[in-house]
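Take a look at the structure below.
One protein chain is absent from this view; the other protein chains keep their places.
The first chain written gets the first letter, and so on, giving A, B, C, D and E; residue counts start at 1 in each chain.
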Amino acid sequence: MKGIVHFNEGESVSLYLLIKSAAKSVASNGKPFLTLILQDKSGEIDAKLWDAAPQDEKDYVPDTIVKVEGDITTFRGKNQLRIRNIRLASQQDPVKKSDLVATAPMSINEMVDTMNQFIFEIRNPNIQRLTRALLKKHQEAFFEFPAAVKNHHEYVSGLAYHVVSMLNLAKSVAALYPSLDTDLLYSGIILHDMGKVIELSGATSASYTLEGKLLGHISIMVNEIGQTAKEMGVEGEEVTILQHIVLSHHSKPEWGSPKPPLIKEAEILHMLDNLDAKMNMLTRAIERTKPGEFTERLFAMDNRSFYHPLYDSKVPVE
Amino acid sequence: MKGIVHFNEGESVSLYLLIKSAAKSVASNGKPFLTLILQDKSGEIDAKLWDAAPQDEKDYVPDTIVKVEGDITTFRGKNQLRIRNIRLASQQDPVKKSDLVATAPMSINEMVDTMNQFIFEIRNPNIQRLTRALLKKHQEAFFEFPAAVKNHHEYVSGLAYHVVSMLNLAKSVAALYPSLDTDLLYSGIILHDMGKVIELSGATSASYTLEGKLLGHISIMVNEIGQTAKEMGVEGEEVTILQHIVLSHHSKPEWGSPKPPLIKEAEILHMLDNLDAKMNMLTRAIERTKPGEFTERLFAMDNRSFYHPLYDSKVPVE
Amino acid sequence: MKGIVHFNEGESVSLYLLIKSAAKSVASNGKPFLTLILQDKSGEIDAKLWDAAPQDEKDYVPDTIVKVEGDITTFRGKNQLRIRNIRLASQQDPVKKSDLVATAPMSINEMVDTMNQFIFEIRNPNIQRLTRALLKKHQEAFFEFPAAVKNHHEYVSGLAYHVVSMLNLAKSVAALYPSLDTDLLYSGIILHDMGKVIELSGATSASYTLEGKLLGHISIMVNEIGQTAKEMGVEGEEVTILQHIVLSHHSKPEWGSPKPPLIKEAEILHMLDNLDAKMNMLTRAIERTKPGEFTERLFAMDNRSFYHPLYDSKVPVE
Amino acid sequence: MKGIVHFNEGESVSLYLLIKSAAKSVASNGKPFLTLILQDKSGEIDAKLWDAAPQDEKDYVPDTIVKVEGDITTFRGKNQLRIRNIRLASQQDPVKKSDLVATAPMSINEMVDTMNQFIFEIRNPNIQRLTRALLKKHQEAFFEFPAAVKNHHEYVSGLAYHVVSMLNLAKSVAALYPSLDTDLLYSGIILHDMGKVIELSGATSASYTLEGKLLGHISIMVNEIGQTAKEMGVEGEEVTILQHIVLSHHSKPEWGSPKPPLIKEAEILHMLDNLDAKMNMLTRAIERTKPGEFTERLFAMDNRSFYHPLYDSKVPVE
Amino acid sequence: MKGIVHFNEGESVSLYLLIKSAAKSVASNGKPFLTLILQDKSGEIDAKLWDAAPQDEKDYVPDTIVKVEGDITTFRGKNQLRIRNIRLASQQDPVKKSDLVATAPMSINEMVDTMNQFIFEIRNPNIQRLTRALLKKHQEAFFEFPAAVKNHHEYVSGLAYHVVSMLNLAKSVAALYPSLDTDLLYSGIILHDMGKVIELSGATSASYTLEGKLLGHISIMVNEIGQTAKEMGVEGEEVTILQHIVLSHHSKPEWGSPKPPLIKEAEILHMLDNLDAKMNMLTRAIERTKPGEFTERLFAMDNRSFYHPLYDSKVPVE
Partner (left out) sequence: MKGIVHFNEGESVSLYLLIKSAAKSVASNGKPFLTLILQDKSGEIDAKLWDAAPQDEKDYVPDTIVKVEGDITTFRGKNQLRIRNIRLASQQDPVKKSDLVATAPMSINEMVDTMNQFIFEIRNPNIQRLTRALLKKHQEAFFEFPAAVKNHHEYVSGLAYHVVSMLNLAKSVAALYPSLDTDLLYSGIILHDMGKVIELSGATSASYTLEGKLLGHISIMVNEIGQTAKEMGVEGEEVTILQHIVLSHHSKPEWGSPKPPLIKEAEILHMLDNLDAKMNMLTRAIERTKPGEFTERLFAMDNRSFYHPLYDSKVPVE
């Protein structure tokens, strides 16, 4: 079925959609209206519900599924949905939340297996035990949370998928530079963003918790490693080094790391994290852009617009 | 007795001194010589031991007391000590290390009492218990360590003295602004730099430990609070808030705080920390400078030179 | 009586209010409307007068009192007033401007007395005479002007109240650090922002004068000190030092001080200025925020939102 | 045979060495002496020739081979060579320059083959022809020059070796992210630093030419691509894109790129360039450092010192 | 005839105007409207066409002449045109595009003559030939293009007029500082912005081409000089120096120059470029502002508002 982002101006839609956010405004004629962001797996769209009744405001709140009929218009070059009819979905409607949210392109089971395989390859028993214990402690959330609220891997299971991609990347790179310690790399990759399961409030609602705001996922995870090591009686400089790898993985103070990487594997982990996040952002932005045109500005890439070449080497030259 | 910094060019000295650092060089005539930094309570001086023998290099190492005879010369406007005779102090010499190192202008007992009094004034039982437990755990080092390796309060018991000064300041300020929560302020002040007892290697040798270099005293202390709270079964947002106050007390990422202060008392604690450190640096720099002249450049004060006014309001006008 | 900021969405209001600013716009139906900012002592609110007549635009100008009836709505999370009826207040209405503008929580007489007491404590006769003369010259405006157009102490007599708070703070701090010269501190505090009486246009309309825009209150006041000293025949480095304290009280070039503080008391004055301004901003922002929530972003505090803790040590623990 | 960097203080040496740089000074006894930097494949050392005769200054110039006898001393923690006897090497001496300079760990033939293989894999005929022509034009210098004057790959054939490493890395990464266009990546990697053969003066003397100083290797190479394309009659946006990839490969204006990467492969090439350069610097710095210690400060890595862990996962745990 | 910017609120207009840009929006009543920017020689105005029909959107596109009737209103202090009637201009209408676009205050013929005279004064034959050839190659566009899309000399023939102004300025300055090489200055001035004829798409539509976006006018022109010199067989350091002058004329990396000026004339050219651009912006902004008031904020002048003095020395004092 055609997703919400694939409709063009002038077309009518009749779809189940999930409310991502809702805000009330007053039009210049003095009447209230609602601005909703509605989503399905294909992406999201701004929608306007004019002349909203007080009950509308109470019904149409985030994380609710609605059935919508309306028309696609455009505003400042972006599609918008002008709602004609809207109602709450009920138990009888043939739709559930997981039909409407984007998820990682790999099943949770597959990701669990991959990660266990990498943990199995860790030779140092302290690092292996600590990594396994922390993954087990946070397992449920870890395999469901997004990697971020926006920008990259911002979908269900995005966090675990980002970790799996980085692990594969690390394996390739370590094959070319044999001095790299894969124990530190693999464990560091699995743990580096795990604090997000405490920093964020959930897999789909994704706001920041009090701990998230006051401490941040990096400090939270450094603490988790310290406490778990103490509880397990794990000692040795490996623990401090793993804490350092997590602490420094944003690389610069102004990006959230109070210490820059001072271990070779910490530096490389930061670069691989960056590489995978940028590949994710760039690939999706260019897919949404026609050849010969520039993408929208990408905030997390210094606000640049990237060019989608007309030239395509993948098309055979005749 | 006259301290080493109070001698003038041309005078001879015969003193017990403590070696702070030692380095070997080769003179342009090809002969080795030692450059020592020697100190007593009054301060320190550069000293040269020309034509050093191999045994000299082994004997004269940091943290050793020596008996020195020599002459004061000057080099680039700074006094220097040209050594004529030097020997290691022995058990029979009437001198001990504590005679030669600068210490806080308040006894440890007095500081312990003051701090206990402030802890007693904390009303919230969680905060009081946690603060008391952490102070007890690190008590010995806490009352002996310097507040920093250089710049401010860089003497024995400097850390505790800085804390006592800040507590008194906090009490005065809270009297003028009654909305301030003194529980958070007092506990935050006592804990804010406590991680230095793990970051630094000792009360007088003062180098950085591996944990100090890879994690830093802020992250170390945030962990300590978390672990101790867990061990004691203390729960509630107070714990997160205290961790935040420690985490944010350097105020900006580039100064080492991954989160800026987001609690009123965290902001005020940062300002009081700054005020006490600057008063300490400025007062000592101006004391060393004659009226009508400028101090040496103070690195930790943006490299400024401060003016010591000729005008003095404390002298009665006739 | 309930102030304008204490009404909730859906309530009706019938109040005397002062127009703080007024701007005409054209609605998308092509009809003009007025956006007014209306205030009473409790604070201010945005108000819309739809279908405004040409006369409305002439009548409803800043610094005018109006009687308003209307309804509270919300727009982007902020309250807004939808005006039903509005008229100019006349002589017969039981209201005057001072009923509607916020003022310092201390009477002018009390502040005059406090400041005179501090001047009396200045021992150096040059500093005392100069301070007294400058205060006398600008006395009327000095005790009525706000400390700033926005951000902190932005109410009638805010400037003098800020000075009184800083004087009390200076007295407490000088008691703990006896090397501070209270003559320089007290005089510097009284003079530091006095140039605002020339930089700003008045106690309640608060726009910038030509001198304010082209020279700024710091340069204006440095000139005032120089000219007054010359007229009084006061000489000595005290004059240059007081000029320096005013010149440097914003601390950094990018904040408006062409020289950084190079006198100990200048550095401390800058810190106390900062401390009092931040206490003022923070206290009011947190008072407006429910426990467990974050304040709005505070522009002058690096755009941070501060947390109002749920935990409250002032409530007795049972 | 033991290289110059592997001798310890107190040992005597008798070696053929290459003069890297030479400078005359006057000792404090008024006599001239020479400071030479001498190198062999193992690295370099500072050497002092005391009481230098006028002829010595003429003989011992950069890029000359000498036979040296002397003793290892230390100065500020670094080894130094005190020369006892020195003479110019003659035709009869069993040594040639290539015995004394560091070179890439792969033969030129092998690198030529690898690069040809990658060019062969480029499918777009314009890109393939242009890349092949430019490589052919500059082939000789390209396979001999260092990648930089200092910091990374600063040895004979360092430029080509860096390119080969990046090509292998690109192949691995493209296997994981199939949307990457390997034509642009492979051609961009081969061309990105080719301008250095004009920017620098030679394979071992490595100073900057006038064109290097006034235009820089990036602008030089953008021109080369434009001119060669024009001469060959190659047209199409591929040419502009390849110029852009070279132009933007330093990523930021302050690092020398007037445009940031605006093509996905340009962004990735910048990251792979960085990754290979950092791996090269880090691996060599850590090899020179004992486990449990920190490396010297690495200027090109933000002046950081990296820790060489004691813990080593590569040693089997018993 | 009165230009569009000289009408006041409340007046009616009936004019031929050129559409500079057009954008569709949806009003809060759900009906589409067009926002047009319309211009004549006097400047431009925002215009609203309410209740736009689908055909309107197709007709009223950029670079089209329309006949408009409407009324001047104001919005946020700026004039706006409320359209009553609008139609496309036809062949019969007594208007052509050049009547409606601003142009330089000097004819193309006059500018061609001036530039030829300056080229004639260049003594070095290489520089003279190269400059003449490049001017000839791009002559048509060079004398029609604007100097920039906005900010300064953003009108037809603005580029050439900016160059003529700079040449005159250079002649005056060189008369005062005789060490300046006028060959480099004159040639550098003529060539410095010539790349804009490739960077921009045309004299009046002024958007960026793909080469403009990926390479920028500076790199484009450095290439042009290199290729033209090669084709003409011109050699010598003059070519590299001219390329450097163009490369460095924005002075800093963050302003687009990968190398800063390293030739005296390059530094001076940058300053004269700046001086002429700022004179152009300032003079026009102040002309639009009444004496005693401040101009609007000028984005390209660090967002400053400049004061138009009341005092005027040009009016005779009586």
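Things to note:
We adopt the following convention: contacts are C-beta pairs under 8 Å (C-beta built on N, C-alpha and C of every residue); 3 or more make two chains touch, one makes a residue touch a chain.
Since the structure is predicted, the reported quantities are computational estimates derived from the model, not experimental observations.
Across the entire complex, contacts from the unshown chain go to B, C, D, E.
Touching the chain that is not shown, out of E:Asp40, E:Asp183 or E:Glu211: E:Asp183 (per the contact rule at the top). The missing chain lies against subunit D, touching residues 23-26, 28-30, 32, 210, 213-214. In the full complex, subunit E touches the omitted chain through residues 122-125, 127, 165, 168-169, 172-173, 175-177, 179, 181-184, 236-238, 241, 260-264, 267-268, 271, 274-275, 278-279, 282-283, 286, 294, 301-302, 304-307, 309-314, 316-317.
Counting over the whole complex, subunit B has residues 27-29, 33, 50, 73-76, 80, 82, 294, 307 touching the chain that is not drawn.
Everything below uses one rule, namely that only the chains that are shown with their structure count from here on.
Taking the CA centroid of subunit C as reference, the farthest chain centroid is that of D. Comparing the chain pairs A-E and B-C, the larger number of C-beta pairs in contact belongs to B-C. At the interface between subunit A and subunit C, under half of the residue numbers involved are used by both copies, so each side presents largely different positions.
Inter-chain spacing, taken between the CA centroids of subunit A and subunit D, is 39 Å. Centroids of subunit D and subunit E (each the mean of its C-alpha atoms) stand 45 Å apart. Shared interface positions of subunit A, i.e. residues touching 2 or more other chains, are given as 28-29, 210, 213-214, 237, 241, 262-263, 294, 307.
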